[in-house]
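Then we have chain A:
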Amino acid sequence: MSRLKIATTWLDGCSGCHMSFLDIDERLLELSDKIELVYSPLVDMKTIPEGIDLALIEGAVSSEADKNELLKLRANSKILISFGDCAVTANVPGMRNHFSVNDTLSRAYVENSDSGKCLPSVSVPKLIEFARPVHEYVLVDFFLPGCPPPADVIFSTLCELLEGKTPSPITKTRFGA
Partner candidate 1 sequence: MEAKEAERVKVDEDRRWRLVNRTMRLHGHQPDALIETLHAVQESFGFLDLDSLKYVADSLHLPLSLVYGVATFYHFFTLKPPGEHTCVICLGTACYIAGSTNMLKAVEKEVGIKPGETTSDGKLSLLTARCMGSCGLAPAVVFDGAIHGKMSSTAVLQNIRRLLNHDD
Partner candidate 2 sequence: MRYPSFLQRTADRADVQPVRVLTFSINGVTVSAREDETILTVARQNGISIPTLCHLDGLSERGACRLCIVEIKGSPKLSPACVTLPRQDMEIITHSDRVMDYRRKILELLFTERNHVCSVCVSNGHCDLQALTVELGMTHVHYDYLHPQQMVDASHERFSVDHNRCVLCQRCVRVCDEIEGAHTWDVMGRGHLAKVITDLNEPWGESTTCTGCGKCVQVCPTGALSEKGKSVAEMTKKRLFLPYLKLMRGEEER
């Protein structure tokens, strides 16, 4: 049996969900027999491959770059999981939504900055007006809320998917977690 091709990414998030994923600890070895990480911040792969079986999306969609990456991942994946509160609800990144993009940026790069004091113009992705959850852009197959989702829940969800079962993580985790 060929290994399940898994892609993960973090959009506008803190990487905490990925850390929780790593907290599966020794069971990662068990998993590694069954899965193959084809695209992830944890592996050195620059382009999104085709034929992904499962994509785990951490983080809210906040910039054009986030949006493009998400659309590509969706197009190339069979199953897509909204992974963690930022992806499911926009969570903390969404707290900027009642300020304008300009106000948000000036707060960070001008008011609270010791040097430079100018808005970034190059090499920083352009922010979209609102940070939004993943499912507002693409079809999401499963939602895994939690900030972060507990390692056990991530593990059991993956196991259930590997066994061909339909996972129902909401009974084991929740918003905020």
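The rule is simple: contacts are C-beta pairs under 8 Å (C-beta built on N, C-alpha and C of every residue); 3 or more make two chains touch, one makes a residue touch a chain; residues count from 1.
On how the list was made: all candidates are chains of the complex that A comes from, given by their letters.
These figures come from a predicted structure and were not determined experimentally.
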item: Options 1 or 2 - which one, within this complex, touches chain A; value: 2
item: Chain A - residues contacting candidate 2, complex; value: 82, 85, 88-92, 94-95, 97-98, 130, 132-133, 135-136, 140, 142-143, 145, 147, 168-171, 174-177
